[in-house]
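Here the complex is missing one protein chain, while the rest keep their positions.
Going by the order they are written in, the chains are A and B; count residues from 1 in each one.
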Amino acid sequence: MRKSLVFGLFVLGCFLFLAALGATSHVRVSHFLAVSHDLGDITATLKLTDISFSDDARYTRNPSQADIFSAFQDYPGSIEHFPSGSVTPPPDFTSLGAAMKVRGQ
Amino acid sequence: MSLNSHMNVLDFTLLSLLRRKFKNLGIVLVFTFIVFITGSILFLSYSFKREALLILKGSPELIVQRMSAGRQELIPVGRAKEISAIPGVSGVEPRYWGYYYDPLVKANYTILASSGSLSAGNRLLQGRLPAPEEKGVAAVGRGVAKARFIDMGSTISLVSAAGDAMDFDVVGIFESESELLTADLIVLGRPDVIRLFRMPPDMATDLAVTVRNETEAPVIAGKIRSRFPDTRPILRKEIIRTYDAVFGWRSGLILTLFAGALVAFIILAWDKATGLSAEEKKEIGILKAIGWETSDIIEMKFWEGLVISLSSFLLGIILAYVHVYFFGASVFAPALKGWSVIYPDFRLAPFIDPYQIAMLMALTVIPYIASTIIPSWKAAITDPDEVVRG
Partner (left out) sequence: MNDPIIQTNELTKYYNKGKANEVLAVSGVSIGIRRGDFAVLKGPSGSGKTTMLSLLGCMTRPTSGSITLEGRDISHLPERFLTDIRRTTYGFIFQQFHLIQGMSVLQNVMLPLYPTDVDLPKLKKKAEGLLEGIGMMKRRDFPVQGLSGGEQQRTAIARALINSPEIVLADEPTAHLDTALSRNFMAIMKDLWEKGKTVIIASHDPIVFENEYAALVVEMRDGAVRNVTRK
């Protein structure tokens, strides 16, 4: 088989695969839309304002609600440092004794 | 020129690319990786946004917080009455909620007072919510249940602000399909929340205001602020805007992590764009000398760019889809999770924005083709005389 045909078939195959993915996407989205009614019910009943997406620090839990929660809530150097807390590990406080336990260690 | 001649040129291009198998395969791999990362970020943040917006459609139109010395403070429940007297307000309800750090599993929970029950047919809660005035019972999110190994009927014990242990019977667990909303929730009766946090009597965390007409919400917010200058009203619209920003931040973070790969690719493309190798130049000269037209050579270069960039784009975007929607974006998990212990299992609904995909395609395929064609242009328009001389 000539190479241009192989390439053409490869591209066609990819597009067909993408179309198949699009179809599954459609199915899953419609499933979600069915569930989203119930989700909306939870939101409304509990009067929630945010999704549980960034749970690593208190002030990132409800990003839409500016609140009293700020960095260094529990002790200086607490990992609630924004936003690098997501990528930088918390400092080592073991030398300060067992009382200074850092979450995530 | 007919279709056949175009196919012939494509044949030749593929033949020519196969000569440098490893180099070209390397380019395709790096290119695919870049598309994979960018595509994953696009899929992820777009789905998140769409889901968040749908989920949060039911949240209160207006939240009123009290500020004191620039920080949020508890708000007197008595203000609810005055606020509900403002024209256009249809209801005001105090919210009692806060965070609870559980040293046992090193996780943050969100504690929330129940203020009603879900509608009858709700499939996302196994069991029930505590009634607003009920004591000693809790409904928990799937994340909390997993972290504390809780089942229906077990007890969960929390330490109150006063230092005494409080035990709650678990009467409800949220289904995992609602994790994006409920993973870290512990819903209690109102008296329990007040006791757990030792909130002063007649104080609430904030007030949720419902309005008759949402377009009126900003006006009502203004009225609340002038009546209570120490309050801060937060509109639902602002919440939605916040989510745009948050996803911008998270995707920016991921992008930063993979910036190295991006830079490597840009260097690669730059290297290609700024000059042909002597060998490539010579080959172009030979082709011209034996009767290829300038346009044939440009066409060959076009195919070369298209073969590499289109293959990479298609592979990358397919991998990105599979990664995000079948494997829960596992490559990004460390960056997305941060240090959270309770974290929703990503089973995102694959909302796809065709415009975004088309954009990504245009931004990857076209510049690459251009950077393949442009440098060979000059070589293609020079006289083949030099070739004659070797």
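Methods note: contacts are C-beta pairs under 8 Å (C-beta built on N, C-alpha and C of every residue); 3 or more make two chains touch, one makes a residue touch a chain.
Source: prediction; values computed, not measured.
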Omitted chain - touching chains that are shown: B
Residue of B:V171, B:A208 or B:V387 touching the missing chain in the full complex: B:V387
Hidden-chain contact residue, picked from the options B:R95, B:K146 or B:K288: B:K288
Positions on chain B contacted by the hidden chain, ascending: 1-2, 4-5, 8-9, 11-12, 15-16, 19-20, 279, 282-283, 286-294, 296, 299, 381, 383-385, 387-390
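As a working rule, only the chains that are shown with their structure count from here on.
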Distance from the mean Cα position of chain B to that of chain A, given in whole angstrom: 6
Chain A contact footprint on chain B (complex, rising order): 7-8, 10-11, 14-15, 48, 51-52, 54-60, 63, 65, 71-73, 93, 95, 99, 101, 103, 106-108, 110, 112, 114-119, 121-125, 129, 141, 143, 174, 177-185, 187, 206, 208, 232, 234, 238-239, 242-243, 245-246, 249-250, 253, 257, 307, 310-311, 314-315, 317-318, 321-322, 325, 335, 337-344, 349-352
Chain B partner contacts - residues on chain A that touch it in the complex: 2-7, 10-11, 14-15, 17-18, 21-22, 24-25, 28-29, 31-33, 35-36, 38-58, 60-69, 74, 79, 83, 85-87, 90, 101, 103-104
